[in-house]
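This is the structure, below, for whatever I ask next.
Up next, chain A:
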Amino acid sequence: MSKVFIALQTNDDTRSIIQAILADNPHAIANEQPAMVKIDAEGSLVVRRSSIEDLIGRDFDLQELHINLISLTGHVDETDDELTLSWNT
Partner candidate 1 sequence: MGVAAIKEYAFESADRLENFHGNQLLYIGWDKHLMFCAPFCLPLPPAMRLGDIIEKVLPGVFGYHPDFARIDWSKVEWLKSGQPWRADFDKTLAELGLKHKDVLRFQTPDLNGIKGSAS
Partner candidate 2 sequence: MDMKVSKKKLGLKEKYQHMTRGLGWETTYQSMDEVFPYAKYEGIKIHDWDKWEDPFRLTMDAYWKYQAEKERKLYAIIDAYAQNNGHLSVTDARYINAVKLFLNGISPLEYMAHRGFAHAGRQFPGVGPRVACLMQSLDEIRHAQTQIHSLSNYNKYYNGFHEYRHMLERVWYLSVPRSFFDDAITAGPFEFMVAIGFSFEYVLTNLLFVPFVSGAAYNGDMGTMTFGFSAQSDEARHMTLGLEVIKFILEQDPDNLPIVQQWIDKWTWRGYRVLTLVGMMMDYMLPKRIMSWKEAWEVYFEENGGALFKDLARYGIRPPKWLDQIEQDKDHISHQAWATFYNYAAACNFHTWIPTDDEMDWLSQKYPNSFDKYYRPRLEYWREEAKKGNRFYNKTLPMLCQTCQIPMIFTEPGDPTQICYREVDYKGNKYHFCSDGCKEIFEHEPEKYIQSWLPVHQIYQGNCFNEGVDPTAEGFDPLAAVLDYYHLNFGRDNLDFEGSEDQKNFDAWRGMATKNT
């Protein structure tokens, strides 16, 4: 199985996002590097709006991710509620 990843800047905005991603994806592994966090996951990874909103206590638009996103791999499927990364193999 191939790995997907998402990398985010390390800052106050992303702390809750990273926490939500790790909670929603128990198979994901966070890899901390200077100024950034890279989250690797076998097969697929989902970023869920509601989980982030629960943590930050306000509405969150998933497109806000763009502000602190560094990089990602895999096919992207984006809806209002979820952003999913996956490979087809």
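To be clear about the criterion, a residue touches a chain if its C-beta (ideal position, glycine included) is under 8 Å from a C-beta of that chain, and two chains touch if they have at least 3 such contacts; residues count from 1.
A quick word on the picks: all candidates are chains of the complex that A comes from, given by their letters.
The structure presented is a predicted model; accordingly, all values stated were derived computationally and were not measured.
> Using the touch rule from the top, find which candidate among 1 or 2 meets chain A in this complex.
Among 1 or 2, contact with chain A goes to 2.
> Given the complex with candidate 2, which residues does chain A contribute to the contact?
Residues 2-5, 7, 9, 33-36, 38, 63-64, 66-80, 87-89 of chain A touch candidate 2 in their complex.
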